[in-house]
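Provided herewith is a single structure, encoded as structure tokens, for subsequent inquiry.
== chain A ==
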Amino acid sequence: MLTAFALCGGLAVLFAAAALIQKTLYGSAMCLMGVLLEVAALFVLVGADLMGFIQVLVYAGAVMVLIVIAILSAPPNIAQRWTASAFPKPAAWLVPLAVFAGLASAGRMGGLEAALPQAGAHLQREMAGLLFGPWALAVEAVGLLVLIASLAVVREDA
Partner candidate 1 sequence: MLLTGLWALPMLTAPLVWAAPSRRAARLLALAASSAVLLYSIWLWGPFSAEEGLLRLHESGAPGAYGLRYHLAVDGVSLSLCWLTAFLSLVSIVATWSDERPNAYWAAFLALEAALMGVFLMQNLFWFYVFWDAALIPMFFIIGLWGSGNRRRAAFKFILYTFVGGLTLLLGLVGLVALHHQATGAWTWEIPELTRATASGPWAPYVFLAIAAGFAVKVPVFPLHNWLPDAHTEAPAAGSVMLAGAMLKMGVYGLMRILVPAFPALSAAALPWAAGLGVASILYGALCAMAQKDLKRLIAFTSVSHMGFCIVGIFSLTPEGLSGAALQMINHGLSTGGLFLLVGFLYERAHARGLDDFGGLAQSAPWFAFFFAFVMLSSIGLPGLNGFVGEALSLYGLLRASPPLAAAASLGAVLAAAYGLPSFQRVFWAPPGPASRSPLVRDLTFREQAVLWTLAVPIVGLGLFPKPLLDLVAPAVQSLAQR
Partner candidate 2 sequence: MTPLSELQPALPALSHAAALTALCAAAAVCRRAKGPSVLPAAVSAAGCLAAAWAAAAASSAQGPLLDLDPAARLWQLLFGAAALLFIAARGALTWRAAALLSGSLCGMSLLAGARNLFMLFLGLEMMSLPVYLLIHGLRPDKRSLEAALKYFFTGALAAGFFLFGLAAYYAGTGSMTIARSPEASPAAALGVALMAAAALFKLGAFPFMFWLPDAYEAAETELTAFMATAVKAAAVLMLMRVLSLGAGAVETLALPTLAVLTMTFGNIMALRQKDLQRLLAWSSVAHAGYLVAAVWAWRRLGGPPHAAATVYLYLGLYLAASAGAFLALRASGARTREDLPGLAERAPLAAVLLVVLLLSLGGVPPTGGFTAKFFVLWDLWRAGSPLLAAAVAFNSLVGLGYYVGLVRAMTLDAAPAEPRGEGACPRLGLRAAVIVCAGLSLLTGVMPGLRAGLEGLLK
């Protein structure tokens, strides 16, 4: 199980790197799809299969469609991939590495448990109970957030 988990994680990172260096936007979108699916696989491996399913449904489905439509509706061709930054070229490459170094060094004292944790059956049921119990307000808030986002598409008459 742990090896599968590591494999999926590695694949996700590979897909992400590939998306970064893609020449065309469409290529990046497809690599993003790959990452999303790998992440869904991770969730399932850990036992949170509901999360995996929702991940595939929401992300791989809705958001990917959104991205593809956005790519299609804007003019396709790309002259230059990388940004014309005011700072020296390597700076833009070094900073993400610095971020990775910072994050990794912070996580160095991780738990000693080697084994892959498995979510108990009741965990997902408790989550559902939580969502419609004390956390109803949070769900409500996210709903409002989506309502506000929908306002984005309303065209001002100006």
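Selection rule: all candidates are chains of the complex that A comes from, given by their letters.
In this text, a residue touches a chain if its C-beta (ideal position, glycine included) is under 8 Å from a C-beta of that chain, and two chains touch if they have at least 3 such contacts; residues count from 1.
Because the structure is a prediction, the values reported are computed rather than measured.
Trainee: Could you sort through 1 or 2 and say which touches chain A in this complex?
Mentor: 2
Trainee: Candidate 2 touches which residues of chain A in the complex?
Mentor: Listed in rising order, the residues of chain A that touch candidate 2 are 102-103, 105-109, 134-135, 137-138, 140-142, 144-145, 147-149, 151-152, 154, 156-158.
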